[in-house]
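Left out: one protein chain. Kept in place: all the others.
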Amino acid sequence: MKKFSVKTIVAIGIGAALFFVCGRFIAIPSPVPNTSITIQYGVLGFMSAVFGPVAGLLIGLIGHALIDASWGWGVWWSWVIASGVFGFLMGLACKKINLDDGICSKKDIARFNISQLICHIVCWGAVAPVLDILIYQEPVEKLFAQGLVAGISNAVTTAVIGTLLCIAYAKAKPQKGSLTKEE
Amino acid sequence: MINIFNYIERQSPIHRLTGATKLVCFLLWSFASMVTYDTRILAVLPVAAVILFGVSKIRLKDVKFILSVTAVFMVLNNLLVFLFSPMHGCEIYGSVTELFRISARYVVTREQLWYHLNLVLKYLAQIPMLLLFVTTTDPSEFAASLNKIGVNYKIAYSVALALRYIPDIQREYHDISLSQQARGIEMSKKESLVKRLKAASAILIPLILSSMDRIEIISNAMELRGFGKGKKRSWYMARPFTPADILSMIICGLLLVLAIIDTAKMGTRFWYPWA
Partner (left out) sequence: MDPIIKFHNFTWKYNAQAEPTLHDINLEIFEGEKVLICGPSGCGKSTLAHCINGLIPFSYKGESSGSLTIFGKETKALSIFDMSKMVGTVLQDSDGQFVGLTVAEDIAFALENDCVPQKELFERVAKVAGEVSVGEHLHHAPTELSGGQKQRVSLAGVMVDDVPVLLFDEPLANLDPATGKQAIELIDEIKRTRNATVIIIEHRLEDVLWRDVDRVILMQDGRIAADVTPDELLSSDLLKTYGIREPLYITALKYAGVEILPEKAPHSIRSINLSDDDVNAVKNWYFKASEGAAPGNGEILLNAEHISFAYDNGRKALDDVSVAVRKGEMLAIVGRNGAGKSTFSKLVCGFERPRNGSLLFKGQDLMKLSIKERADSIGYVMQNPNQMISQVMIADEVALGLKTRGVPEEEITRRVEDTLKICGLYPFRKWPVSALSYGQKKRVTIASILVLDPEIIILDEPTAGQDFRHYTEIMEFLREINRRGITVVMITHDMHLMLEYCDRAVVLSDGRKLADAHCAAVLTDPDLIERASLKLTSLYDLAHLCGIEDAEGFVRCFIACDREVRA
């Protein structure tokens, strides 16, 4: 395993805290009554794109496990792992996007969104339900239906929030060697 | 806000166990209850958990809120299972014993009810243990515990950092959200979904950008104090294992072994008395 830099460790901690706060306290009313849309996957997609697959994996795992633990409804390991896998895959898929250099081109945005779509399909369409079947033996139809709802809502929030975060972050970064003092 | 994980400081034998022990026991217990669908084992676990609750001096009223949330979740999940697959139990147990009919699709069978009973028992076996774990483990001890059971200390510390900064980030989110509301940013139902998401990002963008600065400051502060220097580190909050710790872990380990052997012997994870 690659040696962790201190910055990566801190990014995992802060990333998990952000994932937690977004998932636990920020809920947007959704069109379906009495449900809400959570936005933590937009943040996770963005953090993975910046800090890479290992950070993404751990932010997803830690953040999601903390959310479950704080609600007290049992740690839902299958979904916790799926969150981690999403972070990991996004980190891999977005390796070519260099937001830290202050660049976020149209191509990068397309890459980010295509990646997130595929990753969400993999995680909520395959990883989470399959693990649920293995662990809980719940009906396949129910699990895939849940996965579908979660996948669509997460993909929409990632598309809007993740993309806006990438653009805002890249714009806020100085371009390499470009800063001269202005009076 | 500070005590989001509901740690309750009391003097009890469970509190005296190290965090590492409780973590290991919680994991072993969870895995045992995940592996098996043997109703005989699943029925014993909630009873044992309730007894442990008594020993831990955590009172029902301490966890009332969490339990009510959990109950709702449990009922919803069972309902969903039934709605999507009313004959799931029959598929699993390989027989159909009709009890009564609601409609052509929804037939209540003994197998289905038995399956639901097992599902409920599975929750009841797991949830009290999680509650017991979070209410009796000092968050400060958690990172040291993870490290003790073999998790790399850097990753263990990232968990501690998450716990440390959740209240700060929560407060910052709250402040930003209010000042943006004053400018007219709303996430209420009046707006379309995309507009609501954009409103959310008007709050999230300042939050994330300032968190990125925070990452830099914290990692500087940690490096300046020698974090990541060696292959190991010591922990102020670590505690040594006592015989009670070892015993607890052995018992939970045996439980998992029992669940696995039982499943292997039966040749299936399911147990059905009318089979």
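Which chain is which? They are A and B, in the order written, and residues in each are numbered from 1.
As a working rule, a contact is a pair of C-beta atoms (placed from the backbone, for glycine too) under 8 Å apart; a residue touches a chain by one contact, two chains touch by 3 or more.
Not measured: the values here are computed from a predicted model.
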Touching residue (missing chain; options B:37, B:115, B:133 or B:227): B:227
Residues of chain B in contact with the chain not shown: 1-2, 139-140, 160-161, 163-164, 167-168, 172, 175-176, 178-186, 201-203, 205-207, 209-210, 213-214, 217-230, 232-238
Residues in chain A touching the chain absent from view: 167-168, 171-174, 176-181
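In this section, only the chains that are shown with their structure count from here on.
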Centroid spacing, where centroids are CA-atom means, of chain A and chain B in whole angstrom: 20
Residues of chain B defined as touching chain A within the complex: 4-6, 30, 34, 37, 63, 66-67, 69-70, 73-74, 80-81, 83-85, 88, 92, 119, 122-123, 126-127, 130-131, 134, 152, 154-155, 157-166, 169-170, 173, 187-189, 193-194, 196-198, 200-201, 203-205, 207-209, 211-212, 214-216, 218-219, 222-223, 227-228, 269-270
Contacting residues of chain A [partner chain B, same complex]: 4-7, 9-14, 16-18, 20-22, 24-26, 28-31, 37, 39, 42-43, 46, 50, 58, 62-63, 66, 69-75, 77, 135-142, 145-146, 156-157, 160-161, 164-165, 168-169, 172
